[in-house]
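The complex is shown incomplete by one protein chain, all other protein chains being positioned as in the whole.
Our next item is chain A:
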């Protein structure tokens, strides 16, 4: 996936300019009103995410399931959560993405090692 985020984050002035827009976009996306975090929306149906989910601590894993079930309930009843239960921007932290990046790096390394060509240098 191509992302502009690293490019933007490298330039403080650009980051400063775009942050309000990004915050507006995140709350307009609507998942925070259902009590979810951004990482709850990641697609689960692949190997890397499955491994990453198993590496969550018991507490994090429980809370993730709780948030998802609560949001599904909201969706069934066509209601949003009361405003005090919305996810606050500072709560919306990447708890899964860092683990996922690590798992993906491991899988990529495994693939690379499985299909390597050995070049002898001596």
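The rule we apply is simple: a residue touches a chain if its C-beta (ideal position, glycine included) is under 8 Å from a C-beta of that chain, and two chains touch if they have at least 3 such contacts; residues count from 1.
One rule holds in what follows: contacts and distances are computed from a predicted model.
Chemist: From the names "Ribosomal RNA-processing protein 42", "Cytochrome b-c1 complex subunit 2, mitochondrial", "Histone acetyltransferase ESA1" or "Geranylgeranyl transferase type-1 subunit beta", which one matches the UniProt record for the unseen chain?
Modeler: Choosing among "Ribosomal RNA-processing protein 42", "Cytochrome b-c1 complex subunit 2, mitochondrial", "Histone acetyltransferase ESA1" or "Geranylgeranyl transferase type-1 subunit beta", the correct UniProt name is "Cytochrome b-c1 complex subunit 2, mitochondrial".
Chemist: Of A:2, A:21 or A:116, which one is in contact with the hidden chain?
Modeler: In the full complex, the listed residue that touches the missing chain is A:116.
Chemist: Go through chain A and note every residue touching the omitted chain.
Modeler: Its contact residues with the unshown chain are 54-55, 106, 109-110, 112-113, 116-118, 121-122.
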